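Let me give you the structure first, and then I'll get to my questions.
A single protein chain has been omitted from the complex, and every remaining protein chain is retained in its original position.
Note that the chains take the letters A and B in the order they are written out, and that residue 1 is the start of every chain.
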Amino acid sequence: MTSMTMGLATPLAGYLLVAALLFAIGLAGALVRRNAILVLIGIELMLNAANLNLIAFWRFGPHPEALTGMMFAIFSIAVAAAEAAVGLGLVISIYRHTNTAELDNIDRMKG
Amino acid sequence: MSPIFYLLAALTLAGGLATVLLKHLVHAALAVTVAFAGLALLFLQLDAQFAGFAQILVYIGAVAILIVFAILLTHGADLPKEGVFSKTWLVGLIIAAGVFAVLGWAVLESVSAIPQQNTMPAVTVRDIGNALLDRYVLPLEIVALLLTAATIGAVIVAMHEKERPK
Partner (left out) sequence: MAANLDQIFILLRNWLVSFLPAALRPAAGVVLGVIAIVCVFPGFFALTTVFERKGLGRIQNRIGPNRVGPFGLFQPIADGIKALTKEDVVPLSANAAVHFLAPLVMVVAVFMEFAVLPIGRNMVLVDMDAGLLFFFAMGAATELSVFMAGWSSRNKYSLLGAMRAVAQMISYEVVLLLSSVSVVMITGSLSLPKIVAAQDQFTNGFPHWYIFTPWGLAGFLMYAIAATAETNRSPFDLPEGESELVAGYHTEYSGFKFALFFLGEYLAMFSISGLGTTLFLGGWSAPFSFLPWVPSWIWFFGKVMLSIFVFIWLRGTLPRLRQDQLMNFAWKFVLPFTLLNLMVTALWRFMGEGWQRWVVCSVILVAAYVVMGRLEMRREHFGPRSYRYAE
């Protein structure tokens, strides 16, 4: 237990906990909501939490001048934007075919 | 840890929670924008200036607008009859709580082993530019190809299909 309380004293732990909580909130959003767009929003929140993790480790890690964490985060932002675009295009296309964006109603392959 | 960190963390988490809990989709999209802004401010507090401004430019300036356009194009503004949470919401919540428990335990148990440093050499945009074309040129080129493919793919997927002559 002492290592746990000692862990809380460092600023890095604070950022990592915030990132973990945000990740869990994003995951809950992706699993709990009906609408397809909210699932995509949940995924974006998860990616953002991972970015926060990367930047926090870059800042408090051993070699910040190597810029590894920052580069990884920048590429992650770019890839997340691309994935959001394609994902939302897919949702719009599904809406055109099935006239609904609720994931529970898209069950034509059921049974 | 400074009070500013607590304020920004509270703002970000409040935005995230509001996104998941709000019934109206457009309100949820605006709440996630608040979460993105809070994260950008956290990046700025961590001395990652470029990442913070890129976050505002890309996420708030493009992804949030994309989400809002998609909500409008799929008529998401009308509330569904059966409610906004799916039938299996409890399982999802338990899974998310489990994931947070594991991550939190990992953070608290092991963080004392990482060397902490509080002074950092100033990172200029010039360093980032040099790194992008020096050590990270391969990811840069691949991301360029990926973005091109994503643009073309998104347009093809969302395009109106031509009416076939009957």
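In this section, contacts are C-beta pairs under 8 Å (C-beta built on N, C-alpha and C of every residue); 3 or more make two chains touch, one makes a residue touch a chain.
Since we're looking at a predicted model, the values are computed, not measured.
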Task: List the displayed chains that the omitted chain touches in the full complex.
output: B
Query: Taking the entire complex into account, which one of B:L72, B:V102 or B:L133 touches the absent chain?
result: B:L72
Query: In the complete complex, which positions of subunit B touch the hidden chain?
result: 26-27, 30, 33, 49-50, 53-54, 56-57, 60-62, 64-65, 68-69, 72, 124-126
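Just so it is clear, only the chains that are shown with their structure count from here on.
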Field: Chain centre separation in whole Å, for subunit B relative to subunit A (CA means)
entry: 6
- line: Counting only contacts in the complex, subunit B reaches subunit A at residues 1, 5, 9, 12-13, 16-17, 19-20, 25, 28-29, 32, 35-36, 39, 42-43, 46-48, 50-51, 54-55, 58-59, 62-63, 66-67, 69-71, 73-76, 80, 82-89, 91-93, 95-97, 99-100, 103-104, 107-112, 114-118, 120-121, 123, 127-128, 131-132, 136, 139, 143, 146-147, 150-151, 153-155, 157-158
Task: In the complex, go through subunit A and note every residue touching subunit B.
output: 3-4, 6-8, 10-18, 20-29, 31-35, 37-38, 40-42, 44-45, 48, 51-52, 55-56, 58-62, 64-65, 67, 70-71, 73-75, 77-86, 88-93, 95, 101-104
